[in-house]
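Heads up, the thing below is written out as structure tokens.
With one protein chain removed, the remaining protein chains of the complex are shown where they sit.
Now for chain A:
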């Protein structure tokens, strides 16, 4: 089985047509579906939150069969992810894409569970602690993209579950939970 680092690649990764954007409708739909899942899987396991279309992304090439996804194909698959809410374009030119293998609201759920599991219902923490503190290790929150975390926190703030405030140092913010 082929691997990309520790990641196990599916067998159709070696099927050359997989890397050419298919024009026929049924084939295209299948192809897009397979790529969406592959991208999300890969990003989740590798903790990748942002994909730059013009950069080299290991998943987009297969050196064994010497094929690479064209820019058009990459944009097509990522746009499909955006349409179903699993990604967002970070710029108008569609050069950078934020990958949300968990949607923002799902991340919010995870944060709430994290808070409940650790008894932080009324605690105060810094944002940095949430994403890299000891408690987060082993959870999905560990190493989460800061941008995503902020948005999830803001969502929870809107729901009244917490309050975000500026911390003592200029670059860190704090959170007061009231779950």
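Following the convention adopted for this analysis, contacts are C-beta pairs under 8 Å (C-beta built on N, C-alpha and C of every residue); 3 or more make two chains touch, one makes a residue touch a chain; residues count from 1.
Here is the rule we go by: contacts and distances are computed from a predicted model.
A chain of this complex does not appear here, and its UniProt-recorded name among "Vacuolar protein-sorting-associated protein 36", "Tax1-binding protein 3", "ATP synthase mitochondrial F1 complex assembly factor 2" or "Protein YIF1" is "Vacuolar protein-sorting-associated protein 36". Within the set A:19, A:120 or A:177, the residue that contacts the chain not displayed is A:19. Against the chain not shown here, chain A presents residues 1, 8, 10-12, 15-17, 19-20, 22-24, 26-27, 30-31, 33-34, 37, 66-67.
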